[in-house]
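In this view, the complex is presented without one of its protein chains, the others remaining in place.
Showing chain A:
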Amino acid sequence: MIAFIVRRLVAAVLLLVIVSMVTFAIFFLVPRLVGSTPDDLASRYVGRDASPTSVQAAKKRLHLDDPVPLQYGRFVKGIVAGDEFDYGPQTVKCSAPCFGYSFRTSQNVLDLIKDRFPVTASLVFGASILWLTGGVAVGVLSALKRRSFFDRAAMSIALAGVSLPIYFTGLVSLSLFAYTWKIWPDGVQYANLLDNPVKWAYNLVLPWVTLAFLYAAMYARLTRSGMLETLNEDYIRTARAKGLPERTVITKHALRATLTPILTIFGLDIGLLLGGAVLTESTFSLPGMGKMVVDAITGNDLPVVLGVVMFTALFVVLANLIVDLLYGVVDPRVRHN
């Protein structure tokens, strides 16, 4: 078990290294290959109307003249051991893990992420509870009452849920609930959980429901097909042949087997969303990771983009690890010992 975790953690670190290389190459190597010079990058950093001297200073401070592998090495070193930036009169120490400073706001990228992450986590946390319970419940009922009115209605809505983009459902719900019926008269304003839990939950209801609707629709369809498949399994027939009441057959035997693969997908979805629920955050103007990375991309803010990508990768890898460990708990066939 311990050996398995260690092995997986080593693999996770390797994966993160590869992700960082690829991302770094996309933002720092590819522009060079297509002809932009270190001066271009430096001028983006200092802003549009900067003097040539400040561009040169920025280029020097960020070591943009160095070969790309060396820059990458510096980036990695910053994460592992911290980095120092030479501002002429004084040097700024950026302690590890250092992801550099935003080109736009000169804020520490790690601080930005720390600032934005709770918003995304709040959104994903609430929505995931909603979609997991709702989606699975609807899927199970649909499978048990196959071809009934409920099944057809639920699956039609689920199809709509999967097909409608969040910026549509989100805007429609905002327009109805916030502006027409004034249930949220001020729109959605994120409030800190620790400062005001009630306000926090109240303001997140619409984003939760909007995000959960999309995922619940997917989970309902997955659960339904998984459940139908499981109900055809020989061991379900055996359970019935033993004389078990139908409810026990469904809950203890069928549901257990149906939920196991759903768990995998759930872990991956959570991991991916924690790196930023881009569409939901943009639609509701929630100051989360997704909103931040969109702004960073439009503003050419490379360190921020790089930082968010690294964290997203980290969350996905961690979620995967947790799912794999949980899998060993729920499915004895893949138990590691």
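Quick note on the criterion: a contact is a pair of C-beta atoms (placed from the backbone, for glycine too) under 8 Å apart; a residue touches a chain by one contact, two chains touch by 3 or more; residues count from 1.
Note that contacts and distances are computed from a predicted model.
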item	value
Name of the absent chain as recorded in UniProt (options "ABC transporter ATP-binding protein", "GntR family transcriptional regulator", "peptidoglycan glycosyltransferase" or "Pyridine nucleotide-disulphide oxidoreductase")	"ABC transporter ATP-binding protein"
Selected from A:A257, A:L302 or A:V317 as touching the chain missing from the view	A:A257
Contact residue for the chain not shown (choose from A:S36, A:S163 or A:T238)	A:T238
Touching residues (missing chain, whole complex) on chain A	233-235, 237-246, 253, 256-257, 260, 330-333
